[in-house]
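Only one protein chain is missing; all other protein chains are in place.
As written, the chain order gives the labels A, B and C, with residue 1 at the start of each chain.
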Amino acid sequence: MATTAAGTAIEARALCKSFGPTKAVADVSLAVRAGSVHAVTGENGAGKSTLMKLLAGVERPDSGELLVRGERASFANPRDALVRGVSTVFQEFTLLPNLTVAENLYLGREPLARGALDARKMTADASAVLERVGLAVSPDRLASRLTIPQQQLVEIAKGVSADASVFIFDEPTATLNNAEVDTLGALIDDLRSRGKAILYISHRLEEIFRFCDTVTVLKDGRLVTTVPTATLCETDLVTLMVGRPVHDLFPPRSTIAPAVALDVRKLVPGPGRPEVSFALHAGEILGIAGLEGQGQREILRSLTGVVKPESSDIEKRDANGNATRLDPRHGPTAAVVAGIGFVPEDRKTEGLYLDLTIYDNVALGRLKALPLFSLAPRVATFVEAIAARMKLRAESIKQNVGSLSGGNQQKVMLARWFAAGVDVLAIEQPTRGVDVGAKAEIYGLLREFANEGGSVIVASSELTEIIGLCDRVLVVRGGRFVAEMRGADATEEGLLEHALDALEREPAVT
Amino acid sequence: MLTFFPKEVDAMRLRRQLVLTAIVGASTIAFVAPARSQMDNLSDYTLGGVMSPRGTERTAPNAFKKIGPYRIALVGAGVGNSWIVQSFEEAKVEVARHKDIVSYVQTNAEWQPAKQVSDLEDVLTKNVDAVILSTVTPTNANAEIEKFAAKKIPVVVLGTGMTGNYAVEVRGGAEHFGKVGGDFLVKALHGKGTVWAFRGIAGAEEEVARYNGFRDALKGTQITIGAEEYGDWNYAKSKQICQNLVLSGKPVDGIWFSGAEMTRACVDVFQQAHKPLVPMTGEGNNGFFRIWKETGMNSVAAVFPPSLPASAVRVTLALLHGESVPKHLWSEPAALTNDTYQKYYRPDLNDNYWVPSSLPDSDVKKLYAK
Amino acid sequence: MIATLARRSRRAVSNSRTGISAVTLGIPASLIVVLAIATPHFFLSLQNLTNLVNQMTTLLIVALGQLLVAIVAGLDLSVGSVISVTTCIVSSDLSPALSIPLAFALGAFVGLVNGYGIVGFGIHPIIMTLSTMTFLQGLAYLIRAVPGGTIPPVLTTLASGATLGVPHALVWSAIAFFAVAALLYRTRFGLHLFAVGGQPESARLGGVPARRVAISAYVLCSVLAVFAGLFVAARTASGDPAVGVSFGLDSVTAIALGGAQLSGGVGSALGALTGTLSLALVSNGLNLLDVSAFLQSALKGVLLIVAICAQRRTAVGL
Partner (left out) sequence: MIAAERRKPAARFSLATVLAAARRLPPAYYGTLVLLVAAAVFRPVLLSSGLFLAIVQQSAPLGTVAIAQSLVMRCRSIDLSIGGIFVGADFIATSGYFAAWPAYAVIGICLLFGLAIGTINAILVTFVRASAVIVTLAMSIVLVGIVVSVSYFAQPGEVPETLKNIGSGYAFGVPISVLVWIAVAVPTSFVLARTVFGKYVAAVGANPSAAALSGIPYLRVIFVAHVACALLATIGGLLLAGFVGMGATNLGQDLVLNSIAAVILGGINFGGGSGGTLGPIVAAFMLTFLFNFLNSFGLGEPAKYMMQGGVIAIAALMYSLGRRVA
């Protein structure tokens, strides 16, 4: 048996995990005491969620070891972890929509009576557990009929019911309102007072200081430090999280032309969503910054018709100032015809045709607005030229896109829209999964596009990217714009402050 | 599921059943030439000699006697070829001739054995007095037949190789059918040469019996079988096989078929290949007669009366009237030859007409006018 | 029985995982009313009700198997061929002590092949089961080219006939129905089937051995098809290489009419029963009303289209 500090509920020793060439978690060690709340924080991409997955049994480490109450542990899956006393509340809930609350609670460890499922006991036990977490729903209700906070409480109840000794919360407040956050706080206090160890993964400073005893900061997959929360102030923590000079990745900004290219008014991205309005200027790169899940995605997608907005009043103006109305409810086809291209975050499943060649992927952009049975123009020279200009690294344009690296795939995505001749690009996470060299090239391409009169709206959770690339930044929180600043004036600290602090503040900008 | 790929299966079954059912008692009317008066004798279940008793076994008198009027049912295996369509029509017309039949229902099982069992159950529910049954397989209805027997409801079966507890069987002699063709080839080829044999569906009892009759006829001759293929009684398959045989240049002096559709397929292949027709065997169908006449080929037609169900209707009534009826009624007709077939060829009718028919000419014209 | 069904259906209605709706219950109910009025002397006779049960049994057993596969978002078109092969095996010269276990072994093996192909190798369920269906169809023809053979008397006695006035078919229907219902609602495996059908990845994270559960569903489906095959063989007293052809699609129709979602996670034994009942009533009723068998099959096709179109889904295509 390995030795471990007394009272340590769960301990990670030198955990490493790589996905392909990227080291998501490198040599991270961490110990969580029973009866304490331990925060793990860091920027997006710092390795928080990978670490959480390693602890929760979703992924297995490449090297390093995991100890639960001093004993070496290896989890096949989260259920296995739960049995060993490690309960995880995932950010994307794993409740099964067609199972009842009680069934979800006891999935994989259902009570049996003489070999048969003991539904009565399951319901009774579930009722008791639900009461303990303060959730007033019937255990017979289907999970699909629960609200998001209710679902989260069910996830927590899972751990309570298993009498887990370690609770891992992955960004638990992302979907909760203030009252619900308070309830969660009370619950965490209760768990702590009963000697449970709590691992609290979040980048919300306010909560970290409110709930947690200890904080571990990760950066680029590596451990920065582990310190008692009491020894820090918010500024210290932000410095620890950012702590990196901004690379010289970014092209120089240009001056914003006064002309409005896209006037978005009263866009309601979905039922019950707040309304947003903003203007995108010709030649401008506009950043939408914020923590993940704050509504950036919905704004971009409803703007481009990928999801149908509730309502909108959008005007698109071309270089000559001629205005046309755009109703995104008519779907992406209408947006594309109007000259707006959308680059999704998940290139592989939503953007590219991996089995088709570079030529096909790009040339498809040339087909918009052509009748269905007209000849598809042969544009090999054009595609070669655009590929060369974009410094696309491939053997030939006949190569399948699936065989390209992430950065080159992203270039193909952009090339399609350049080929289509759109003048507005809406991009989610423009450099996710792209190596540093290609990043700079992509930034350069976007800037070039803007300099030629195009407009770009970028939603990114990488603050450095937003700051370095954008002419103007809108900070979003809870579906609303809470701050606007010039890219040149923006700092990570400033953005984070708006993105985080806005939790408690009234929206400053709409 | 009638149409999914196993439709192919249905198709096979259809072809198989076509002949299995149809074989029930081939008899030549060449020599019968039914006189009108005999046809008009509505109690003559031999249809003027088309059918004849096989063996001496008879039903007991009054075994199924019942007071009329009667409700009878024809439980069919399925529809799918013109012979069956005509035979059902003959049954219907025959029923109409008898005033003491007040109810006549007809079901078909779409060649599904299990559905036929259900059909029989449903018919039983409807309190029929007698059933004429053409089964999907020789055995699939045995349990149901037993139920009818227990209720003293006579079951007259149309089918070969039936084993159940039926009252009377009405069928044809399969070996005879095959032998008719074999005898013809022996004569046409003067006892020597190479013939091809187009068989039906492998393993079918009926098919084996016909083939045995054919082999019997070849015994003691110098005729050899140069190619033997299963054409499944199907035009399309036979056409492809025949095409392959012809184009591969296999020698052939004559061809034996166990069904007319296959003959037509081969004739078409020979003509398309501009190959002189060799003697081929055929069947008593107007479409075949037409080709026979158009090509002037040397052929013979085994006859397979579509009027079998009409005979079955009369048998059924005889049973209900309390008569004693031969247990086995078979039909083993002599063939139609180059000299006699023209008497039966009706140029005014289409290819779907089969002989001999018990239908009045007005019905025949209505159904088969070109 | 009726009381149990009623209780079960009340419970079912309150739980949308079953897919039971006013339509699933309403179709057979209204068919019964219409038939009882249209053919009062025949339809409600004891004889006819017995017939109805006899006619339903095979399809019910297959549909219950198909249901298990549908719950894990699969589809098994090979059940028809499994039925055919089963009748061919048990009608062969082998002793029943050998032929019956052989049929079950083959069924289980077919289920394993389907399951591994679909779950293990990611082959589309339609393609996978279509190919096993075709292969087994060939095997059936290989064993028995044409219908015939003899069925061991023990099977015939077990399948047809009655004890104390209760038709054996009813007994078998009830056993199959309650066995599958118990499996679904009284065992962990049943719950896991629904979990895997709801969201396989979440189920896996929740510790459900998702692959094993899905493969087991295919195995059970094939084994139930073997049962159905034994019943058909006994009922028709013969082996027939084509007897099962209609059951693949009929079973899908039955469960779709019974509210099962082919996208997985939703379905119920009661739905399989009402769906099967609906189809049997259509067939029985049209027979009583003397409607052509071919129009009957066309009508079944229309019913299937309607039932499928009523299911909302987002995917387009397969």
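Throughout what follows, a residue touches a chain if its C-beta (ideal position, glycine included) is under 8 Å from a C-beta of that chain, and two chains touch if they have at least 3 such contacts.
In this text, all values refer to a predicted model and were calculated from it rather than measured experimentally.
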{"item": "Displayed partners of the chain not shown (whole complex)", "value": "A, B, C"}
{"item": "Of C:168, C:235 or C:300, the residue in touch with the unshown chain", "value": "C:300"}
{"item": "Sole residue of A:67, A:198, A:276 or A:394 that reaches the chain not shown, by the stated touch rule", "value": "A:394"}
{"item": "Candidates B:62, B:224, B:244 or B:324 - the one touching the absent chain", "value": "B:244"}
{"item": "Touching residues on chain A - with respect to the absent chain", "value": "305-306, 331-337, 341-342, 344, 349-356, 360, 363-364, 367-368, 370-376, 384, 387-388, 391-397, 402-403, 405, 416"}
{"item": "Chain C residues touching the omitted chain (full complex)", "value": "75, 117, 121-124, 126-128, 130-142, 145, 249, 252-253, 256, 262, 292, 294-302, 304-305, 308-309, 311-318"}
{"item": "Residue ranges of chain B at the interface with the undisplayed chain", "value": "1-8, 10-12, 14, 79-80, 82, 85, 202, 229-230, 232, 235-236, 239-241, 243-244, 247-249, 261, 264, 268, 272-273, 350-352, 367"}
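In this section, only the chains that are shown with their structure count from here on.
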{"item": "Count of contact steps on the shortest path from chain A to chain B", "value": "2"}
{"item": "Central chain of the complex, centres being mean CA coordinates", "value": "C"}
{"item": "Chains most often in contact, by C-beta pairs", "value": "B-C"}
{"item": "Identity of the chain that, by mean CA position, is farthest from chain B", "value": "A"}
{"item": "Gap in Å, rounded to a whole number, between the CA centres of chain B and chain A", "value": "75"}
{"item": "For chain A paired with chain C, centre-to-centre distance based on mean C-alpha positions, whole Å", "value": "45"}
{"item": "Sites on chain C touched by chain B in the complex", "value": "42, 45, 47-48, 50-51, 54-55, 58, 80-81, 130, 133-134, 137, 144-150, 156, 160, 232, 235-238, 240-243, 245-250, 283-284, 287-288, 290, 292-294, 297"}
{"item": "Chain A residues within the chain C interface of the complex", "value": "58, 77-80, 82-83, 90, 94-100, 103-104, 107-110, 112, 115-117, 119, 140, 142"}
{"item": "Chain B - residues contacting chain C, complex", "value": "1-2, 4-6, 9-10, 12-13, 16, 78-79, 105, 107-119, 121-122, 124-126, 136-143, 201-205"}
